[in-house]
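What you see is the complex with one protein chain gone and the rest in place.
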Amino acid sequence: MAHDLGFWVLQALNALQLSMLLFLLSIGLTVIFGLMHFVNLAHGSLYAMGAYVAASLAAVGGYWMGFFLAPVAVAGVGVLLYSGLIRRMRRAGPMAQVLVTFGLIFALLDLTRIIWGDLALAIDVPASLSGRLTLLGIEYPVYRLFIIALGVAIFATLAFVLGRTQIGAMIRAGVDNDCMAACLGINVERLFFIVFCVGCGLAGLSGAVAAPLLSVTPDMGLQILIPTLIVIVIGGLGSLRGAIAGSLIYGFVQTFGAVLAPQLASVLIYALLAAVLVIKPVGLFPAKG
Amino acid sequence: MFRHTTLRYATLALLLAGALFQALTAGYFGLEILTEILILAMLVLALDIVAGFGGMVSLCHGALMGVGAYAFTILSTSAGIAPPIAMGGAVALSGAIAWIIGAICSRSHGIYFIMATLAFGQMAYSYVFEAPIFGGDDGLSGIRRLDLSLIGLNLNDSRTFALFCLVLLGAVYGAAVLILRSGLGRSFSGVMHNEQRMRALGLTVWRVKADVFGLSGMIAGLAGTLAAQHIMYISPGLLTWTVSGEALVVVILGGLGTLVGPLVGAAAFVVLKHEISGITPYWHLAVGLILIGVVMSRSNGIFGWIEKRWGARLDRRLADATRSQDQKEVTTDA
Amino acid sequence: MLKTRELDKKFGAVHVTRQVSLKLERGERRVILGPNGAGKTTLFNQLVGELTPDSGSVHLAGEDVTSLTVAQRARRGLSRSYQKNTLFDGLTVEENLGLAAAVHTGHATRLWGDSLARPEVREIVQEVAEQVNLMPFIHAKVSEISYGVRRQLEVGVALATRPLVLLMDEPTSGVGPEMSKAFHDLLNNLPRDLTMLIIEHDMDLAFDVADTITVLNYGEVVFDGAPNEARGSSLLREIYLGSWEDA
Partner (left out) sequence: MKRSILAALGLATGLALPAAAEDIKVGLLLPFSGVYASLGGEIETGFNLGLADFATDAGVTFEIVREDTEVSPPVGLAKTRKLILQDEVDVLVGIVSSGVLGAVRDFVDGAGVPLIVANAGNDEATGVACSPYITRMSFSNGQVNRPMGTWMAEQGIGKVFTLAPDYAAGRQMIEAFAETYTAAGGEIVGQEYTPFQKTQDFGPYLAQASASGADAVFVFYAGGEAIAFVKQYDSFGLNETLPLYGSGFLTSPLYVNAQGEAAEGVITALHYAPTIESDANQAFVAAYVAETGRVPSEFAVQGYDAARALVEAVQSGATDRDSLANALRQVNFDGPRGALRIDPATNNVIQPIYVYETVAGENGLTQRVIAQLPAEADPVNGCVMAPVSN
């Protein structure tokens, strides 16, 4: 099939959209890892929870209510998780932490089933974001552009916060060397708490944003977990740069792989991951050398 | 480094007695459960060798088991090779693939290693899922069990098959102990404790890792050939990462790096799952909460907890009589 | 036995090793002195193969080993100990030594038979344990022995590969003065044909043990000679005391 330029622009936008969705999800996970050195496997479950909360709220108060409150609600769940489990697991070693969050996946999966049932839910795109925009000679759904814009905005905000503010400096110090950070008088425990909750909130936000695009099902968290992990591992754990690079790589490989080599579509990204790890065993842009 | 303590021997004897009793007396469903436990036990044994004694926390052991199952099926059905040879071929293939994965991933550590193995496992899964000769997600049927009529055994009988699996599991356990006690196994433990030092001593670390990973893959492949013969049907579901994840949960639930613990974990996990899923469809919730509880208890799984609680006492009592070094070995590297 | 030719290494703009040429004869005991940041450890890492020099070469027993890996050099007889204990923590002293000895005897990668039970391995373990005074602790775990004993084990593990050249990175670091003295005796009692290269911060060790002394400053060899020459060297005092005062 021969394709015109518009087709490729369209696909590039698709790739960008997928990248940004994954970026929203992976950034929370990667910063939590960078700072606290553990991989929260339940991150995907928090994303599913965000989608469910958003769907419930949207049914009552419309899309924007879900959009704004779902992240808050999921951050609230993060508060509970942190004070109930994570804080006590701080010194338990990474393996134990991974397992606790593995247990959380199981528990949260069934909790969503008990609360919301097995049937899929959905949210409608709000009127202000429905429809399509014509740009560069192609029509593109506004909602997808909104996701791209949101991703860029969050990226810019985080880059600013991490790079230019006091708390960002503290987080960077913590990522570099938590012992040193503690010596400098930073309240590491509080910093962890804040970052963990913000990370959870971002997972909730991505759930709320993805809900109108996808379907809200109990296993959505499990389905997104692997792509998210691939993103942060390709990019390198713990860094904003890694998260954005990993997301873009995943989005573009997935999208253009589907177009150019459809029979390889499902293997391509795993092959890429394996290749990256062989060449750079700690990902492309790890937080620490 | 692996050591047998009195408690470990006692637990092994208890497990063996329980399994034998079960195999000889249980009803049909009991035998199903027993066989499921035995096959899972073999898989988690393979995983414990690499994860518990070499820090190679693999998320591709489910896939390796699947490779064994598929290779056995293809070789014994489509290719028409005699089942015992097909089993050997399948085990060799799983081992070879595991060796290659182990060699490639040997430079990665921690979460990167986990993800790298996950990637290879998922590649195998995607390949099997999509390749027509493997029957796609419809799977393959028509698998025959080994014909042991020469020695008067009929494996198509559930009881005999369960005993057959038990014997193989026993052999694998013995092999695992031998592997861990061999020079290779010792060096492998050394690498987990301090990879940099082993390298500086002149050890070709990647080879050691790949070799042990390959051996572990052979065991996983053997478990796969048994799984195929048990169910007499295979599907790509065998290779998904959640199978590996579950195996990892079992290893840790039982007690990482104790070899005996994962066996206890396999029994506990399967029984627990069946009991809870009989009561509620929300068995994930219960299993998840139990897992969290076990990890939060800060012991090394169920068996680690038992060792901490009773192991020292038991050994001290024995040590009083015989004055051995067991006492020191009790708390061990578990 | 061990020779370097014009080793050069830069990290970005920082020139950490400048044209370093060393030559150790068989059985020679050389101590490398120098203030913090003089490039001692970087040089050391280039010798053992953890870093690749930008230019220059390393020769071991007449063979150019510059392009060999750490493990390959170790198998050719280059063994090292670490400044920070790098031991197998969950294991006993005996097992620590055994693991190292097994690598030397070739049992470390064999699938058949317990390497630690091999007579050749046991013999080496026994011998090394006696050399570094570890016999009383032979069955104790690393976590059960004192810091000073761990330092001995650190050297013991390096010795258990039966090296031609033993490189030691501050073997007595963190050890009290009394213990330190005993440590020097221990080193002096090692077989005379063992070539030793020791990085040291502490001058006493240098004078107690060394046949020759090399002083590094800003990555450059500024002194190469016998200990008594060094003792009188004003250059050395200047560098050393100067930097000490800074620190």
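Points to keep in mind about this one:
We call the chains A, B and C, going by the order they appear; numbering starts again at 1 in every chain.
Criterion: a contact is a pair of C-beta atoms (placed from the backbone, for glycine too) under 8 Å apart; a residue touches a chain by one contact, two chains touch by 3 or more.
If you're wondering where the values come from, they're calculated on a predicted model, not measured in any experiment.
Contacts of the undisplayed chain with the visible chains, over the whole complex, involve A, B. Interface note: of A:79, A:169, A:258 or A:271, the residue touching the hidden chain in the full complex is A:258. Note that of B:84, B:142, B:174 or B:293, the residue touching the chain absent from this view is B:142.
When the whole complex is considered, the residue among A:141, A:168 or A:281 that touches the unshown chain is A:141. Where chain B meets the omitted chain, the residues involved are 14-15, 17-18, 21-22, 26-30, 32-33, 36, 126, 129-130, 135-139, 141-142, 227, 230-235, 237-238, 264, 267-268, 271, 274-275, 277, 281-284.
Listed here are the chain A residues that touch the chain not shown: 1, 3-4, 7, 10-11, 14-15, 17-18, 21, 110, 113, 117-122, 124-125, 130, 132, 139-141, 143-144, 210, 212-220, 223-224, 227, 254-256, 258-259, 262, 265-266.
As a convention for this text, only the chains that are shown with their structure count from here on.
If the chains shown are joined wherever they touch, the resulting network is a simple chain of contacts running from one end to the other without closing.
Among the remaining chains, the Cα-based centre furthest from that of chain B is the centre of C. Each chain gets one centre point, the mean of its Cα atoms, and the points for chain A and chain B are 33 Å apart.
Look at where the CA atoms of chain B average out and do the same for chain C: the two points lie 42 Å apart. One inter-chain figure worth recording: chain A and chain C are separated by 48 Å, centre to centre, where each centre is the mean of the chain's CA atoms.
Among all residues of chain B, none touch two or more other chains.
In chain A, no residue reaches two or more other chains under the touch definition. Chain B contributes residues 57, 104-105, 107-112, 115-116, 118-120, 122-123, 126-127, 129-130, 241-242, 245, 248-249, 252, 256, 282-285, 287-292, 295-296, 298 to its touches with chain A in the complex. By the touch rule above, chain B contacts chain C in their complex via residues 1, 179, 181-184, 186-187, 189-190, 193-194, 196-205, 207-208, 211, 215, 325, 328, 332-333. In the complex of the two chains, the chain A residues touching chain B come out as 33, 39, 85, 88-89, 92, 94-96, 99-100, 102-111, 113-114, 222, 226, 229-230, 233, 237, 263, 266-267, 270-271, 273-274, 277-278, 281-283.
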